[in-house]
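The complex appears here minus one protein chain, its other protein chains still in place.
Right after this comes chain A.
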Amino acid sequence: MKSREQEYKEIFIGEALEYYDALNRHISDLEKNPENETLLAEIFRLLHNLKANAKAIGYLPIADLSHKLETAFELIRNKKIAFADETVTVLFDGIDLLGELIHNLDREGYQPQDEPIIRNLDLVVESADKGSKPSERAVEVAKGPKYLNAKNIQLSDLIYIQIKKLDHLLNLVGELIIDRDRIISISKELDHPDLATVSSHLYRLTEDLQFSVMDARLVTIGSLFNKFPRIARDIAVAEKKEIHLDISGQDIQIDRNILQIITDSLLHIMRNAISHGIEPAETRVAAGKPAVGNIKLSAQSDRELVQIRLSDDGKGIDLDDVRRGIVQKGFLPAEAANELRDSEALSYIFEPGFSLAKQITEVSGRGVGLDVVKNAIDSIGGRIRIDSEKGKGTTFTLHLPTSIAVKGALLFEVDNSFYAIPLMHTDSVVALDKDELHEIGGLLVADIKNETITVISLNQFLTASEATMNLGSKAKLQGVVQNIIIVTYNNRKLGLIVDKLYRQQDIVIKPLNKPVDSIEIYGGVTLLGSGKVCLVLDVPALTRYFLTKK
């Protein structure tokens, strides 16, 4: 694998060469059409971007030269000098030198012979100041060594590709993996040495292919994060707040589509943090905090997950307010709301219709709630969590998969059918004796690692008819020892009793087709190595069904 630095460099060179090509095209057009302002503006823009990119990545000679050329073209645009005579030659030479610098970026110890060209460029610029015709001063210019005439045509090492094509590729890889698993299980059954060899080779190849395709889709989180300084500044100005934004972890890589899906969510949380979280300067000072509010946006990668965290040191969320809100909006009766653990109470702010904002402002609080954010994160199999302390600030943590297509899942059996739950939502697996389950309030409850957790029998839930379903009866359970998968969603835990536990496996989740896509408890479906169809349970919908409804 190439280092990330090398990758950045290649991207820069690819883009720079494109700019260089465009510059060549435009300057040639300009020579024929010196008064064309659109062309001038375009050249100006290209040089400006090139300068900024080169500066950002630390290629100062390119940045300096772009700057000089930019200055010259600005003078032309402002009609201080004419794009004619020697000036044209000097500028062509300058752009050629730019190309030379870009092409040789990779070469160790490369020393451009740039002094004459730079000097000439300076002369052109100075000529404008002195009002003299550049041609008089620049006679020596033309005599400068021309070493650039042997131009070699080079095609860029980078290509742009539509994300749609990569999506298609990834889907095909997904299908391939399903077939591969099938071949491997057939090969195990047949126990033929040749088939075993070829299927293990196939296994390695497809692993490699899958990895490569997923890698091709990765972008750095910086491509999103780097837009935030400006956005945050604008929100802060509109809200009359003073903030300092600290960004880290831009290098972490993530699937481009996942980044796309969370963009709005992150923006929403950022708006919330600035307009509701950070207090006005005077309030902050009175509370003994620095006048400028701090917002931290960071990314971290943790095995197969990427963690994005946005925290502010603002006023935090008042849990009493949240509890009052829970009661007012009719989610829970007052006694129940008061008994909720803090983390559970906080999780209600992700419920539709739950908003603590009292004031509608220009940028936030227009009724689009955190439930929308949560749905977006759920849709890619991620998790969101909120921590807040009154007076100290609020932190949102997003746990996201690095890649969309393949997910680790836990396979199990209920009523002779296979089901899967993505590992993203599983907390732990426990085996409990029937005696450790208690019938409380129409549901089963167990004390697991000092936590009281609601437990349901999936067999009852999935197979019994509405009329005979009894989720709170131990008599309906089969056997003595119960295998329970504890799933977690939105700080809430739910135990699911399954008939048989199988293994962990990477699965490719396919969405269900219309019209059965509307059944909430299914997140999709996957094909197992045996060719059997396996439904994937949607943990968010299940927990919503059992834990919110009460």
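In this text, contacts are C-beta pairs under 8 Å (C-beta built on N, C-alpha and C of every residue); 3 or more make two chains touch, one makes a residue touch a chain; residues count from 1.
In this text, contacts and distances are computed from a predicted model.
For the chain of the complex excluded from view, the name given in UniProt is "Chemotaxis protein CheW" [choices: "RNA polymerase sigma-70 factor, ECF subfamily", "Sulfur carrier protein ThiS", "Chemotaxis protein CheW" or "Amino acid ABC transporter substrate-binding protein, PAAT family"]. Residue A:520 is the one among A:157, A:208 or A:520 that touches the chain not shown.
Residues 175, 415, 417-418, 461-463, 466, 510, 512-516, 518-522, 525, 527, 531-535, 541, 545, 549 are the ones on chain A that touch the missing chain.
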